[in-house]
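A single protein chain has been omitted; all remaining protein chains appear in their positions.
Presenting chain A:
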Amino acid sequence: MVDDLRKYLNHLLEKVNGLHCILITDRDGVPVVRAVTERAPQLALRPNFISTFGMATDQASKLGLGRNKTIISMYSSYQVIQMNKLPLIITFIGSDNCNTGHILSLESQIEPFLKDLAAVVADAP
């Protein structure tokens, strides 16, 4: 199943110009499935970077606007889009001029696969 999902993520990577990687991790940033191109910044793939989102989304949820779903971080040469699918986190890393709206629309295409993955992660000790 994971191989199929990885293939599917690689297929999505090709569909969006400038998208460097798609990572599905648990809340600690430990990768469950990842599709990465060679252009992806290695530092951003590390668990200590990805797990920061868990804290950020918790804090953002306290702003009185409801539960935080997505955080988009724009950097000088990259953009990082992280989605709250706890216990899973989806991270997209793309170039700064990449189509953010297109990446956001990938959510609905990845969502059907998350149910089984979330069950696996939730069961893990």
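Note that contacts are C-beta pairs under 8 Å (C-beta built on N, C-alpha and C of every residue); 3 or more make two chains touch, one makes a residue touch a chain; residues count from 1.
By our rule, contacts and distances are computed from a predicted model.
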item: Name under which UniProt lists the unshown chain, selected from "Cytoplasmic tRNA 2-thiolation protein 2", "3-methyl-2-oxobutanoate dehydrogenase (2-methylpropanoyl-transferring)", "Actin-related protein 5" or "Late endosomal/lysosomal adaptor and MAPK and MTOR activator 5"; value: "Late endosomal/lysosomal adaptor and MAPK and MTOR activator 5"
item: Option touching the unshown chain, where A:V32, A:L45 or A:I103 are the choices; value: A:I103
item: Touching residues (missing chain, whole complex) on chain A; value: 16-17, 97-105, 108
